[in-house]
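Omission of a single protein chain aside, the complex is shown with its protein chains in their original locations.
Chain naming follows the written order as A and B, and within any one chain the residues start at number 1.
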Amino acid sequence: MRRARDPFFWGLFSAGGMLAALLLPALFLIVAVAAPLGWFGMTAHVDWLALVGNPLLRLGLFGLLFLAFFHAAHRFRYTLYDGMQLYHLDALISVLTYGVATVLTLIAAVVLATAG
Amino acid sequence: MPDTVQLEVFRYRPEEEGEPVFDTFEVPYRDEWMVLDALNHIKDHEDGTLSYRWACRMGVCGSCGMTVNGEPVLTCAAYLEAFLPGPIRVEPLRGFPVIRDLAGDLTDFIEKLERVKPWIIREETKDPSEGEYLQTPGQMAAYRRYSMCINCMLCYAACPIYELEPGFIGPAAIALAQRYNLDSRDDGAEERHEVLSEHEGIWSCTFVGECSAVCPKNVDPAGAIQRYKVDATADFFRSLLTPWRDR
Partner (left out) sequence: MSPQPRSPAQHVSDPIYPEAANPKYTRHHPRWHRRRIPIFWWLRKWVYTKFILRELTSQPVMYAALLILLHVWIVGRGPEAYETFVEWLRHPLLVALHLFVLGGLLFHTITWLNLAPKALVLRVGERRIPDVLVLAAHYAGWILVSAAIFWLLRGG
């Protein structure tokens, strides 16, 4: 089991890293900045409901969020571990970082399942 | 061009002083001199007690690695000119305990190297009379880059993770494990996997990437480690999804 842990989380980390790299800049730019401010001829009145109503898009979004949460958690765990030299706290840090990612994933699942 | 250049040399003489100090030497400057030539000049003319290692003076033995102005380099292949105007700071490689002056204790690296079994492991060997094990140029190309390693340990000195987590098996050892894993004549990948798949094998690495940046032989240990991570992860998820295919 101990041997399973590293490849498992690294797999989530790298899948999430790739998805975040490809999708997040555009998504975040539109949702957080461009649409509300009406940049590039966009409007805040995208028919979000219709988009959110599409189960395929919701499933894709869930995949992105789930992997992005675990990507961030894994990376942050190593930042604390090596960057701050908190080796003795590794167990606690792992529980906290992966724990937060798990909770957020569950919330995302509920929000996306009930949306639309 | 200056006539002379100053060298600030890291000195550690445990019989005389508890803490290391820097000694400053003024050495003649020559366009064609390497940092190692300046150190040899000091040893020959200024202070015969200065301790450091070197042998080939041509970048193949891997024994003259030191930290020059903060960068790990082969001192026999680093022109003084690159560090002008000076003073040039010469220190031992980071990450290894210092025995004396510029010489570190490399036992840890040697032991880690042995652990990844950097030799060809075969399930069946044939009698020499039956001929050699043949390999196509393409099969050789798969591992050739990793076989260029000269065990100079510059990559260890550049790796902050090795310094922080001394248990980490480290860049060159992993690259050399891959050198044999990727060899078409070798059957030892599983044995090496035992060592590499430990947390202190590949998983300590966070891809700082400096090992590949400083490697004088262009071995790209960072790439070797990432490739191994990708393969190990793919294997793991494959066996998770298709457990019946597990041996």
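Operating definition for what follows: a contact is a pair of C-beta atoms (placed from the backbone, for glycine too) under 8 Å apart; a residue touches a chain by one contact, two chains touch by 3 or more.
Here the structure is a predicted model, which means the values were calculated and not measured.
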item: Among shown chains, those touching the left-out chain; value: A, B
item: Among B:T24, B:T49 or B:T107, the residue in touch with the chain that has been omitted; value: B:T107
item: Of B:C61, B:A77, B:M148 or B:L164, the one touching the omitted chain in the full complex; value: B:L164
item: Among B:Y12, B:Y29 or B:W54, residue touching the chain not depicted; value: B:Y12
item: Contact set of subunit A toward the excluded chain (per top definition); value: 14, 16-18, 20-33, 35-37, 40-49, 51-52, 61, 64-65, 68-69, 71-73, 75-76, 78-79, 83-85, 104, 107-108, 111-112, 114-116
item: Residues from subunit B at the interface with the omitted partner, ascending; value: 12, 14, 19-20, 70, 94, 97-100, 105, 107-108, 111-112, 115, 136, 138-139, 141, 160, 163-164, 166-167, 195, 198, 200, 206-210, 212-213, 220, 222-223, 226-227, 229-230
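Simple rule for what comes next: only the chains that are shown with their structure count from here on.
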item: Subunit A-subunit B separation of Cα centroids, rounded to whole Å; value: 37
item: Footprint of subunit A on subunit B - complex, ascending; value: 160-161, 164-165, 197-199, 203, 206, 229-230, 232-233, 235-237
item: Contact footprint of subunit B on subunit A as seen in their complex; value: 2-4, 6-8, 10-11, 14, 78, 82, 85, 87
